[in-house]
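With one protein chain removed, the remaining protein chains of the complex are shown where they sit.
After this line comes chain A, so read on.
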Amino acid sequence: MDACDVRSSPVRVQPFSFYKWAGQDVGRSCILVSISGKNVMLDCGMHMGYNDDRRFPDFSYITQSGRLTDFLDCVIISHFHLDHCGALPYFSEMVGYDGPIYMTHPTQAICPILLEDYRKIAVDKKGEANFFTSQMIKDCMKKVVAVHLHQTVQVDDELEIKAYYAGHVLGAAMFQIKVGSESVVYTGDYNMTPDRHLGAAWIDKCRPNLLITESTYATTIRDSKRCRERDFLKKVHETVERGGKVLIPVFALGRAQELCILLETFWERMNLKVPIYFSTGLTEKANHYYKLFITWTNQKIRKTFVQRNMFEFKHIKAFDRAFADNPGPMVVFATPGMLHAGQSLQIFRKWAGNEKNMVIMPGYCVQGTVGHKILSGQRKLEMEGRQVLEVKMQVEYMSFSAHADAKGIMQLVGQAEPESVLLVHGEAKKMEFLRQKIEQEFRVSCYMPANGETVTLPTSPSIPVGISLGLLKREMVQGLLPEAKKPRLLHGTLIMKDSSFRLVSSEQALKELGLAEHQLRFTCRVHLQDTRKEQETALRVYSHLKSTLKDHCVQHLPDGSVTVESILIQAAAHSEDPGTKVLLVSWTYQDEELGSFLTALLKNGLPQAPS
């Protein structure tokens, strides 16, 4: 029986990693989704907290045998942060994957730059071996297919994907993955409140079978953005007023621009003269990307960009490493954001000893990084070469990461109306809290699988088929009749050929297959006590049926026979008994109900005719 064609295979999701880390993991995103037999890898992140093999996901989880290209139908990258795309060249060039990689245009533009930057720190500065090369980044990017927002991209005949605006960083997108009537939405990182340079994430009521959402800030309901901004400005201002230096470790693109806009407008308003610097050559380049991809920023910036481009900063200058030793106050944005390497770490080492100075961590720091250590209160840091660095400068943490908080996550679930929710990219305890909240409020099941654990969701989609217009119209016309109160049965034949399903009338099915109809007919003899002539008996039958079956077409034909719809009744004389007449009731298999009803009715005899 070849019925499996009409049934579906379930949706399976597997966030994977080799490392047993409380299951859930904020450090790196990489999720495998199987939907109706299609395998899609969502994000390909690396872990910032490690400098060894553990930084990349273990791709042997995907398939033990065979090539990744054969197993995966496509890879989707949600945005350019390295914890979402950092392992991509390793994955495609070193492990080996030649299939399509989908991302938005800004992500495609910016991601190779960040990868190269990261490669330089790892290889050139730390001298790591077995790392991807510049050429590998280029080759990897050749496999990328850029997508527009809301464009439906047909990966193959059955698999389609669609990107939605996610806020968070320039070019960040949420993706809907759809096969037939089954779909999964993957949010990547997103932000439900617009900020100074980006808009809020938005998705339509697409009712996916599953919504996979990040849950970095699963329990936090953050205080108003305005308060956080005021707090930030106050701290920066106080520090520079007392002659201190402020270090703000950031990633070159993302929060950096948000905070630059914030400081720029504050400096302008307060007429401050203290220098603000932005480290690395990326700055200008980064801002240029924002100018060219201004359609991805928020409404206000887009509307006014012709008059005043928000990414042209007056007060913020390029940083030179010699400036770090300059006396007097200054504010420096330096990369990278978690103080795990590079210029931000160098400056931190220089300034850490002075209690007048301040470091402000504006985003989440992964375990293992210097950023994470100082945020968790550590004040003596063991640096390379057994050197111990004493941290006297003030350490501040301010959440400027553009992640959705609990309220935002709930909002998105409300927008998309999924059948179930799966939480990833968060910490177990916080996720559990959110899980309960989602299950209570939306009455949908909510999962939070550990790394390497697989979640399988049964789905039962309806099957789309083509119905022949003739058959449909016949049914619709009957459906319009006033008596059609009880549900109407439609009868037809489903023809399944290759992957096409067509529902046609039985007649058409026979015709298409070149088969003849086999007519099955019944004729029943009903004996009646009647001494009159056959013609009179027929007439009595006619008047009896006419008065009994008001809704049916009863006719008396010239040849003396009676019809009820298509059922034929003839009266004949009995061969032996002249006092008995034989009624021959004849009908086809298709009229069986009425035929057998009529014989039963006639068997009861005819009412006495008024003589």
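Operating definition for what follows: a contact is a pair of C-beta atoms (placed from the backbone, for glycine too) under 8 Å apart; a residue touches a chain by one contact, two chains touch by 3 or more; residues count from 1.
In the analysis below, contacts and distances are computed from a predicted model.
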- prompt: Between "1-deoxy-D-xylulose-5-phosphate synthase", "V-type proton ATPase subunit a", "Integrator complex subunit 9" or "Pyruvate dehydrogenase E1 component subunit beta", which matches the UniProt record of the unshown chain?
  reply: "Integrator complex subunit 9"
Query: So which of A:78, A:239, A:335 or A:599 would be touching the chain we can't see?
result: A:599
Query: Which of these, A:395, A:490 or A:568, touches the one chain of the complex that we don't see?
result: A:490
Task: Kindly state which of the options A:78, A:92 or A:108 is in contact with the chain not pictured.
output: A:108
Query: Among A:117, A:229, A:405 or A:591, which one is in touch with the chain left out?
result: A:591
Query: Which chain A residues touch the hidden chain?
result: 1-3, 5-8, 105, 108-109, 146, 148-153, 162, 285, 288-289, 291-295, 305-306, 460-470, 472, 475-476, 478-479, 487-498, 502-503, 506-507, 509-510, 513, 515-527, 548-552, 565, 585, 589-594, 596-597, 599-603
